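A single structure is presented below for examination.
Here's a slice of the assembly, chains where they normally sit.
Lettered A and B in written order, each chain numbered from 1.
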Amino acid sequence: MAEIVRFGVSLNKELLEKFDSLIRERNYSNRSEAIRDLIRDEFVKKEWIEGDDVAGAITLIYDHHRKDLLSKITDIQHNYQKIIISTQHIHLDHDNCLEIIAVRGNPEQVQRLADTLKSIKGVKHGTLSMSSTGKDMV
Amino acid sequence: MAEIVRFGVSLNKELLEKFDSLIRERNYSNRSEAIRDLIRDEFVKKEWIEGDDVAGAITLIYDHHRKDLLSKITDIQHNYQKIIISTQHIHLDHDNCLEIIAVRGNPEQVQRLADTLKSIKGVKHGTLSMSSTGKDMV
């Protein structure tokens, strides 16, 4: 079981009131949880620069009618199968697909996979969500 | 069938050489595709500020052992079922889950859902990928 410690933060009363209103707006139940999120966000940014095992998601928007597009996207994913966990495919309308690829591995390889998929002709938009494996973020 | 038009871009030779090297690095097959991606990125940013129908993905990292966490995450998703398309769940290790929620709808509501899920105690990290439905991005 993880050991919980407690420390004090001092700040100006007015700033605290604003913080309380901000965290209510974002549905936090208490200040500790909101501050833990701010701290963890900093770590995840750091993991993507210095770490070697991150997790995240690549999203792609494309028109599946486009010739050879599906096979190209699949071929590339097979080349990177070590860092791809699974793929979710959504039919947004008659033409457009949203494909979400869950990834885990070295941050540079994940970035390269995202760049490569995004560069395919017919892929209209691509994003890379940078998250964490959670294992160092108790 | 979409009508394709062509226009000329003039730029300094040295800048073009650098651009060619950048797009090779990112695996683009030609300049047009790279420039279309830069243009489409600008539109998607705009859609999230001014538009009313966007698509994307929310990622969550959490420890599924945490009491009541799974039911809280599920309850909230049901409250937002109109903008949630589907959910992909990955067991990263004995403790940590990566949950990826495909979303589509009003950008403010999608943002609120992401904030609400992220604020839950036990959710270690959350991201929101801002993409597009593709329908206005032929």
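The rule we apply is simple: contacts are C-beta pairs under 8 Å (C-beta built on N, C-alpha and C of every residue); 3 or more make two chains touch, one makes a residue touch a chain.
Fair warning: this is a prediction, and the values are worked out from it, not measured in the lab.
Asks: Beyond the 2 copies placed here, what is the full number of copies in the complex?
Replies: 4
In this section, only the chains that are shown with their structure count from here on.
Asks: Where on subunit A is subunit B touching in the complex?
Replies: Touching subunit B from subunit A are residues 23, 26-29, 33-34, 37, 40-41, 44, 55-57, 59, 61-63, 85-86, 88, 90, 92-93, 95-98, 100, 102, 104, 115-116, 118-119, 121, 124-135, 137.
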